[in-house]
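Complex shown without one protein chain; remaining protein chains in place.
Note that the chains are named A and B in the order they appear, and that numbering of residues resets to 1 at the start of each chain.
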Amino acid sequence: MTYLLIILYAITLVYFALSERVKKFIWILSIQGAILFGVVLFSLNKIELFDFLFILLETILVKSIVIPWFLNKVRKHNNLKREHEPYVPVFFSLIMVVLILLISFVLSNYLNNSQMRAQYFTVAIASVLFGIYFIITHKNIFSHVVGYLIIENGIFLLTLAVGSVNPLMVNLAVLLDVFMGVLVLGIFINHIGDTFSSVKSEHLSKLKDN
Amino acid sequence: MISFLCILITALFFAGIISKVKAKIGARKMPSILQPLYDVIRLFKKGAIYSPTISIIFKMAPPIYFASIILASFFIPLFDEKGVLSFDGDFVFFAYLLALGKFMMIIAAMDTGSGFEGMGANREALYSMLVEPAFFIIMGSLALFTNNTSFQELYYNLHLGTDLSLIIGIASIYILVYIAMVENSRMPVDDPKTHLELTMVHEVMILDNSGFDLALMNIAAWLKFAIYGTLISNFMIQSFWPLYFKIIAFLIIQASFASLVGLLESFRARNKMDKNPQWIIMLSSIAVIIFLTTLIITNKIILN
Partner (left out) sequence: MDIIFFKIAIILTFVLFFLPKQFQYYWGLFLHISIISISSIWAVQSLFSDVQSLSFPFILFFGEPLHIEIDKLSAFFLLVINFTVLTGALYAKGYLIPYFNKKNKIELALHYFSFLWLHISMLLVVMFRDALAFLIIWELMSISSFLLVIFESEKKETIKIGIKYLVQMHIGAVFIMIAFILAFVRSGGEFSFDGLAVYFESHNPFLLFLIFFIGFGIKAGFIPLHSWLPHAHPAAPSHVSGVMSGVMIKMGIYGILRVLTYIHHDLFDIGLFILIISLISGVLGVSLAIVQHDVKKLLAYHSIENIGIIGIGIGLGVIGVAKNIPVLAVLGFAGGILHVLNHSLFKSLLFYTAGSVYRQTHTRNIEQLGGLIKKMPKTALFFLLGALAISGLPPFNGFISEFFIYAGMFKSLHSAGLYTDIILLFSFSGLVLIGGLAIFCFTKVFSIIFLGTPRSNKVAQATEVEPGMIFPNFLIGFMIILIGFAPMLLVKPLASIVSIFTIDTTPIQQIIPTLNGISISSGIFIVLIGIVWILRAWQQKKQIIKQGNTWGCGYTGANPALHQYTATSYADNFGQLSSHLVNIKKEYKEFKENEVFPKEKSFETHSSDIFEDYLILTPANHFYSRLKKMGVLQTGKIQHYLLYSLLFLIVIYLLTILNWI
């Protein structure tokens, strides 16, 4: 069952490369949250009940509902519709996402040892790499937040893969990180949008010293 | 032989079911399910109009196209019943045979010397070129999984028991449905209902055909749908069911495939024309993921 969810997660990464509308980004993010909920439900059964419930709530509530709701508010406030002209054409991103998936699957085959649950490691690494690629190729600050969240999902999967004794601490720290990051960035975006009347990151480079 | 007969029977009803479903959703009066058949019979009774610009190519193309579709359908098995012809690597022959049909259609469209047909031919050439890798990667995954290379043996040995192989089945069906939509020039790549010349892809290529040729084109379109429907239903039918049960299941699956096409056509808008290539490349990307999953199943990628 976990394999099914892993493959579905990989397919969501492909859809991220394909889509250009901001609303679709948010929608796919909440689907990713739901997939992570499923992953946790089916795999983590060796830890205490309280930690288990906490992580379940974290995925389904925070990743699938709270953060997308917040992002939606930001989107409406700034009236964002499409991602205009990423730096590279879309089909190039599609080829890159396929290459990233291939590399991460081969890499986890190579690194296969008993300390690590390699099933999750595959898409974890793919997610982190793809999130970084996403930020590099998109111009919009909002897309940067979305990329940051993809990386966070990848790190979440990494904690499942390199399963430590006490995942609770790790997840609390990550949760705080995400919360603060998204909150600050969201407020940031709103203010930038009001000041500059656009959210293109090139305009931010006007803030340089010279 | 039985698979060819089944394909023929489904082809007769396929277009009818699609238009019935679309009419029902659009709250219009439903045409009879045999309406497309009546249309084709009417076309068979008509003469033809040829433009003075055309040459022998325009007259040569429809029979070659039609014969290639018929020959292609000879290869399709019905679960474990062989097609009329079968040999190792026949899916390569199948794909290239369909490509030959498309080649003739494209040059026949350019033969009329019309800018509209040139537009349609150009787009058709690009989209069918981009969708070929997806089909081959899926077939490659199945060949890797079952260690066979002919259609019939591929499906015969396809045991979708474990949950991982179920993923391959579901994902392959998903991609094959979309490949069928692209190859038959349906949504979201092309809208068969639009008759604005600047937005048509396949419909505009057959704009100057009439009479017998147009009838051949219509029948070929149904046959292509039936072929892809058989490819999809072969995933779902298990080989240990009795024969009559298989045929009934086959007909039900084809009917639901037709309804699915109707649903997709009613609810999905066509992509913007220049977004089409990247959407088609997305199909190949997901096909690569299917290939990766097959690598995991066959234990080439070892994950604990």
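By definition in this document, a residue touches a chain if its C-beta (ideal position, glycine included) is under 8 Å from a C-beta of that chain, and two chains touch if they have at least 3 such contacts.
Quick caveat, the model's predicted, so the values are computed rather than measured.
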Option from B:78, B:137 or B:261 whose C-beta touches the chain left out: B:137
Where the missing chain touches chain A, by residue: 89, 91, 102, 106, 109
Contact set of chain B toward the excluded chain (per top definition): 44, 46-53, 55-57, 62-64, 66-68, 70-71, 74, 85-90, 92-93, 95-97, 99-100, 102-103, 106-107, 110-116, 118-119, 121-123, 125-126, 128-130, 132-133, 136-137, 139-140, 143-144, 147, 149, 197, 207-208, 211-213, 216, 274, 277, 284, 288, 291, 295, 298, 300-301
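Definition applied: only the chains that are shown with their structure count from here on.
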Separation of mean Cα positions, chain B and chain A [Å, integer]: 36
Sites on chain B touched by chain A in the complex: 163-164, 166-167, 171, 275, 277-279, 281-282, 284-286, 288-289, 292-293, 295-296, 300-304
In the complex with chain B, residue positions of chain A that touch it: 1, 3-4, 7, 10-11, 14-15, 17-18, 89-91, 94-95, 97-98, 101-102, 105-106, 108-109, 112, 114, 117-119, 121-122
